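Written out below as structure tokens is the structure these notes cover.
And then chain A:
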Amino acid sequence: MEIKLLYYLVPSLVMFCCGLYGFLTRKNMIAMLISLELMLNAVDINFTVVNRYLFPGSQEGMIFTLFAIAIAAAETALAIAIIINLYRVTKKVDIDEAKQLKG
Partner candidate 1 sequence: MDYSQFLVMKQEIGLLVVFLLVFLYDTFMSKRANAAISGFTVLLVGLLTVYGFCCGCPGATESAFAGMYVTSPVIACIKNILNVGVLIVLIQSISWNNSETQAIRRGEFLELILVTLFGMYLMISARHFLLFIIGLECASLPLAALVAFEKNKYESHEAAIKYMLTAVFSSAIFMMGLSYVYMLTGSLYFGEIASVVATESVSVLLIVALAFVVAGVGFKLSLVPFHLWTADVYQGAPTSVTSYLSVISKGSAAFAFLVILTQVFGAVYCQVWEWMLYALIILTITVGNLFALRQTNMKRFLAFSSISQAGYIMLGIIGNNDMGMASLMYYILVYIFSNLAAFGVIQAIENATGKLDMTDYRGLYKSNPHLSFVMMLAMFSLAGIPPFAGFFSKFFIFTGALSGTTSVALYVLVLIALINTIVSLFYYLLVVKAMFLSKEEPVVPAFKSACSERVAMWVTVAGIVFLGIVSCFYNDILLLCQQYGLAGALV
Partner candidate 2 sequence: MFSNPLIYFVVIPVIMLLGIYLCRNMAQIRAVAVTGSLALLALSVWLLVDYLGLRAAGADAPMLYRGDWTWFSALNIQLSVGVDGISIAMLLLSSIILLTGSFASWKINPLPKEFFLWLILLSIGVFGFFISIDLFTMFMFYEVALIPMYLLIGIWGTGRKEYSAMKLTLMLMGGSAFLMLSIIGIYYNGVPEGVERTFNLLQIAQYDAIPHDWQCFLFPMAFVGFGVLGAMFPFHTWSPDGHACAPTAVSMLHAGVLMKLGGYGCFRVAIYLMPYAANELAWIFLILTGISVVYGAFSACVQTDLKYINAYSSVSHCGLVLFAILMLNTTAMTGAIMQMLSHGLMTALFFALIGMIYGRTHTRDIREMGGLMKIMPFLAVCYMIAGFASLGLPGLSGFVAEMTIFVGSFENTNTLNRVFTIIACCSIVITAVYILRVVGKLLLGPVYDKHHEELTDATWWERTSTVTLILCVAAIGCFPNFFANLIRTTFSPEIFKVLGM
């Protein structure tokens, strides 16, 4: 069986949506962060397979993915740091707690 591009794109879209769903429903900030990772990874898959299947001549997608992974890692690190900071103050990692600033 030939594995077509679509077989990659659909799961990646599903993965993206799962991340989205998780991000929108989870209250725990760590869980939200994980969901965000899912979304970013879905994007990475997209870039990779598109490069592989459609434009095999160049490496743009691949390299983009590499950078995206690095950026995602940085984002996570920073987010975790802020969450820890917040946790120190409120002793919670619940996003619903963080809504004092509003209006």
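Some notes on this structure:
In this text, a contact is a pair of C-beta atoms (placed from the backbone, for glycine too) under 8 Å apart; a residue touches a chain by one contact, two chains touch by 3 or more; residues count from 1.
The set was built so that all candidates are chains of the complex that A comes from, given by their letters.
What you see is a predicted model, and the numbers here were worked out from it, not measured in a lab.
Within this complex, the numbered candidate that touches chain A among 1 or 2 is 1. For chain A in complex with candidate 1, the touching residues are 16, 19, 23, 29, 32-33, 36, 39-40, 42-43, 46-47, 50-51, 54-55, 58, 60-61, 63-64, 67-68, 71, 74-75, 78-79, 81-83, 85-86, 89-90, 95, 98-103.
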